[in-house]
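Excluded from the complex is one protein chain; the other protein chains are retained at their positions.
So, chain A:
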Amino acid sequence: MFWLAGAVLIIAYAVIPVIWIVSLSFKEGDDITNKSFLPTVWSWENYRTVFASDLFTTALRNSVGMSLIATTISVILATLAAYAISRLNFPGKRLVLGVALAITVFPVIAIATPLFNLWRTIGLYDTWLGLIIPYLSYSLPLSVYVLSAFFREIPWEMEQAAQVDGATNWQAFRRVIVPLAAPGVFTAAILTFFAVWNDFVFGITLTSSEAARPVPAALAFFQGASQFSQPTAPIAAAAVVVTIPVVVLVLLFQRKIVAGLTNGAVKG
């Protein structure tokens, strides 16, 4: 009984804001002041507004594009780096892992302003590349960490067997190690995608126009249907739209992520 009550409480705590945003996004015009949880009339108006606005659609394109590019590069580089860290002995190996961990805990806001100045000087300000670079520098260490935990668990003999069977180092890596590490690669890719997709700080500081502004930042510049109405409902609709890909990804890869996260965690 106690556990059930606790569970209900926690679920309510987590889900009510989400449902609220969904409900808000369906409220028409001034309906947001109707002082009830649900809309009086369910309406797609806000979604039409959102997709009619260039601000949102270009931002969506920016977000999708940059997230995919950053995720792809990050996962490929992290796979190679993590393999080297888990399999090879080289001086400074611990340092690399230590620095990787340090970067993941480094406050994002602290480098936003310096980057803003630097990017303006060298011309990366308000470009895709200008955002992808900081995204990579934050997501790579995380991916390296997740993946090296994975590689460590793959028995050495797998590779040795492949080598005896006639494989080169590269063939052993590609045909044996990568398939075995696939859950880890998935996990890393999804974590990276989420991190980049949800970024707000870099998105708002390193962009000034629609050229590179991602959705979370673009939401802050949203305007209502008319100049005088608060854009609360359209923002809610936009928020729902950007949440959908994340939810779909999680549902699709749920089992792989869970397997991946625990795989990396249980055995060290």
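Just so we're on the same page, a residue touches a chain if its C-beta (ideal position, glycine included) is under 8 Å from a C-beta of that chain, and two chains touch if they have at least 3 such contacts; residues count from 1.
We take it that contacts and distances are computed from a predicted model.
Novice: Just by its UniProt name, which of "Sugar ABC transporter, ATP-binding protein SugC", "Quinol:cytochrome C oxidoreductase", "Iron-sulfur cluster assembly scaffold protein IscU" or "RNA polymerase sigma factor" is the chain not shown in this complex?
Specialist: Of the names offered in "Sugar ABC transporter, ATP-binding protein SugC", "Quinol:cytochrome C oxidoreductase", "Iron-sulfur cluster assembly scaffold protein IscU" or "RNA polymerase sigma factor", the one UniProt assigns to the missing chain is "Sugar ABC transporter, ATP-binding protein SugC".
Novice: Pick out which of A:180, A:201 or A:246 touches the chain that's been left out of the picture.
Specialist: Only one listed residue reaches the unshown chain, and that is A:180.
Novice: Check each of A:57, A:104, A:163 or A:243 against the chain that is not shown and name the one that touches it.
Specialist: A:163
Novice: Going by the touch rule given at the top, which residues of chain A touch the chain that is not shown?
Specialist: 155, 157-158, 160-168, 171, 175-176, 179-180, 182
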